[in-house]
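Excluded from the complex is one protein chain; the other protein chains are retained at their positions.
We call the chains A and B, going by the order they appear; numbering starts again at 1 in every chain.
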């Protein structure tokens, strides 16, 4: 078991595999996301209640979805880091955290843009927006902790613990925020209550969600490759790679 | 082969007995309480901070009894939360710096048991005094008797949760020189559910509804924190010790 995981976690092996997957992820991701978003923004029918403003969901929903899944993925990677000490798992956490934070910001921003025509105000303490705000805090905590330690291994393991603790808390946070919301402002229009959608609406939404997942996969792999090269910079295979003119990350980062 | 050699020299046999869990927990508790009594400033600071933060609201927002009555529970809860946060950085730091934490990690008992004892000591010297002060401050914020009683109950269940969750954050940042601010950043999001249920329960009580269900929910959170937080804090402490 040990041996298998270590082979699976071999940086060199990962670098090669990731390089083979990335073009596909990028290509299909762009294709699906663009198709979904263009379809959604330009061709999907108007919503009878909200008019055209609802169309922001073709960006808001994928980012919000993904922002939450990325945190879950980080927690899974955290468990792997703690239990099997697999290096790639903590490389993933490091690579994914800023992407997740940016997605959360995007979700909050698009939520605010949506809120303006819907509620007449940029921000409202809606249950879902508030949960996203707390999620952003959780991401910022992870990033802060990851950068506070100078030692990489310590940082990785500390972040893994925090991610796991955070994931245990997320359902409790969500539940408490929903409860708090009903306590304070009952029965206005909520983001959580999705209008019943016709296929012309949810098919592009589904495409956009799938596309962003693939794009996230690409971004995560790219960042992981960069991190792997940085960590393995003194090994022979990286030096050979550079000599052979490979390693686009090295050039673009000027390292 | 090696056996014959070892016959000629004397060999100390491995020890197989060690003190029980309770004994070791009581020893940790007694030491921490003793230290708090001798370091009175550390004991008083969170309390003073609590009182001052609460006093800021009438001064900063409005001394009107209507406003204070409505916001009182929230003010006291936020004050208690911040006061706990303030005291968290010291939870493991001194022990980390003088080597006590290493000795604790090397005790034969599981570390999370000792962490639980330390957290209990922390609650006894910070959380519990906050609860005891609350009736007086509640009166000053014009809360009625029933609200004060419910508020005290929620704080009695909630402040141990604050100490427990805080112990994880403190354990994660104990190895960092400027861990205090980061500690707040890590812990505040995790405090939100307790805060919501705590203040929500008081509001529900003020609205005249039965709050036993709310209190049971808070108690469930306390049980969850009691089981999980010491484990997570122990893992985090071992990580911090490993780096020093």
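Things to note:
Methods note: a residue touches a chain if its C-beta (ideal position, glycine included) is under 8 Å from a C-beta of that chain, and two chains touch if they have at least 3 such contacts.
Basically, contacts and distances are computed from a predicted model.
Hidden from the displayed complex is a chain whose UniProt protein name, among "Heme exporter protein A", "ATPase", "Dihydroorotase" or "Response regulator NasT", is "Heme exporter protein A". Touching the chain that is not shown, out of A:151, A:200 or A:240: A:151 (per the contact rule at the top).
Mapped onto chain B, the interface with the missing chain covers residues 1-3, 5-6, 9-16, 18-19, 23-24, 27-28, 30-31, 34-35, 38-39, 94-95, 97-110, 114, 238-239, 241-243. Those residues of chain A that touch the chain absent from the view are 150-151, 153-154, 234.
Note that in this section only the chains that are shown with their structure count from here on.
Listing the residues of chain A that touch chain B in their complex gives 82, 134, 137-138, 140-141, 144-145, 148-149, 151, 153-154, 157-158, 161-162, 164-166, 168-169, 172-173, 175-177, 179-180, 183. Across the complex, chain B meets chain A through its residues 168, 172-173, 175-176, 179, 182, 185-186, 188-190, 192-193, 196-197, 200, 203-204, 221, 228, 232, 235-236, 239-240, 242-243.
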